[in-house]
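Every protein chain except one is present and positioned as in the full complex.
Labels A, B and C are assigned to the chains in the order they are written; within every chain, residues are numbered from 1.
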Amino acid sequence: MIRVQQDDFDPGVELEQVRSKNAGTAGAVVSFIGMVRDLNDSNTIRKMTLEHYPGMTEKALAAIETTTRERWDLTDVIIIHRIGTLAPGDRIVFVAAASAHREQAFRACEYMIDTLKTDAPFWKKEVTDNGDHWVSTAPGTG
Amino acid sequence: MIRVQQDDFDPGVELEQVRSKNAGTAGAVVSFIGMVRDLNDSNTIRKMTLEHYPGMTEKALAAIETTTRERWDLTDVIIIHRIGTLAPGDRIVFVAAASAHREQAFRACEYMIDTLKTDAPFWKKEVTDNGDHWVSTAPGTG
Amino acid sequence: MVQLRFFASLRETLGVGDEQVELPDGITDIAALIGWLQQRDETWRTTLGDSRLHVAINQTIVKPDCPVSDGDEVALFPPVTGG
Partner (left out) sequence: MVQLRFFASLRETLGVGDEQVELPDGITDIAALIGWLQQRDETWRTTLGDSRLHVAINQTIVKPDCPVSDGDEVALFPPVTGG
């Protein structure tokens, strides 16, 4: 399941849906939450704006989901990414993989967030005390 | 933070506490949820009982937290493990690591659950259609 | 006609988000299209000369030697920084 949205998401709600949908078959759910940090390259971050490429974003995330499901033995996959204006501490992205076995879930979850950070058309612009600037390399989340 | 308890836990509540406590500093939270599977060695599992060694359990989990915090650059660590009688689909264990960077959080989270499965004194007894038995090797969760 | 789309810092630097252009004769791949756009002025020349420029045709990332034809949506953007 993939979603691109301005609104915040609730990791607890997402994880509970994964649990109840896969009760008995999934022994492991590994999830990643990315959040806005307040410091990047020693600049204090006040806000952040996430721009994306509507249409291509959904295609890119769907491709990541497909590849992930092909490569690992999973019972469920979630990718949620926010767009718009966010503040430090705000959730940006949620990625989760459910599997019978934890190794599969760990590998799949890490692959999804790594690939999202190189393949999905999102761009971050930081509003800092030293002015606004587009993030060029290391992004503001983990 | 470590906890051993009979009651269920709410991953959403735990993750929201980690987020708000570390807002701005943690860019990544990786979490693992282990749940009871309904099949193990082709036996259908009806219930499961988790026994532990009170006192040593807390020491073992605290040692895992300490080692994990020493080895990786983390802003927060959670280990929660349930004991008592559980049914397929029920949550057994929750492990989470928060960090500025996702690689640290992934490595720490995986280390904690791997180490817990070898070092913490918990034992699972499965109630199956073919009788009760103690789990000897591959446990019922991922 | 080709639908051009520019994102993030490219959109801001070039001052244009979406633009429709008629492909001139001889412009048949991405590299040629970019070279043609670079002739507009110094800003275009420099901005589209960045070696880290990403190109997508019809919302799929492509290489500079990828053919481009009438009706395509061609997007140019800097390296992505989401997640």
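Heads up, the rule we're going with is that contacts are C-beta pairs under 8 Å (C-beta built on N, C-alpha and C of every residue); 3 or more make two chains touch, one makes a residue touch a chain.
As the structure is a computational prediction, the values presented were derived from the model and not from experiment.
Partners of the chain left out, restricted to shown chains and counted across the full complex, are B.
Contact with the omitted chain, checked across B:12, B:89 or B:121, is made by B:121.
Those residues of chain B that touch the chain absent from the view are 34, 50-53, 55-56, 59, 81, 92-93, 113, 116-125, 134-137, 139, 141.
Rule of thumb we're sticking to: only the chains that are shown with their structure count from here on.
Here the chain-to-chain distance from chain A to chain C, counted in touching steps, is 1. When chain centres are taken as C-alpha averages, the shortest distance to the whole-protein C-alpha average belongs to A. Once the centre of each chain is set as its mean CA position, chain A and chain C turn out to be 27 Å apart.
The mean-CA centres of chain A and chain B are about 23 angstrom from one another, to the nearest whole unit. A straight line joining the Cα centres of chain B and chain C is 49 Å long. The set of chain B residues that touch two or more partner chains is empty.
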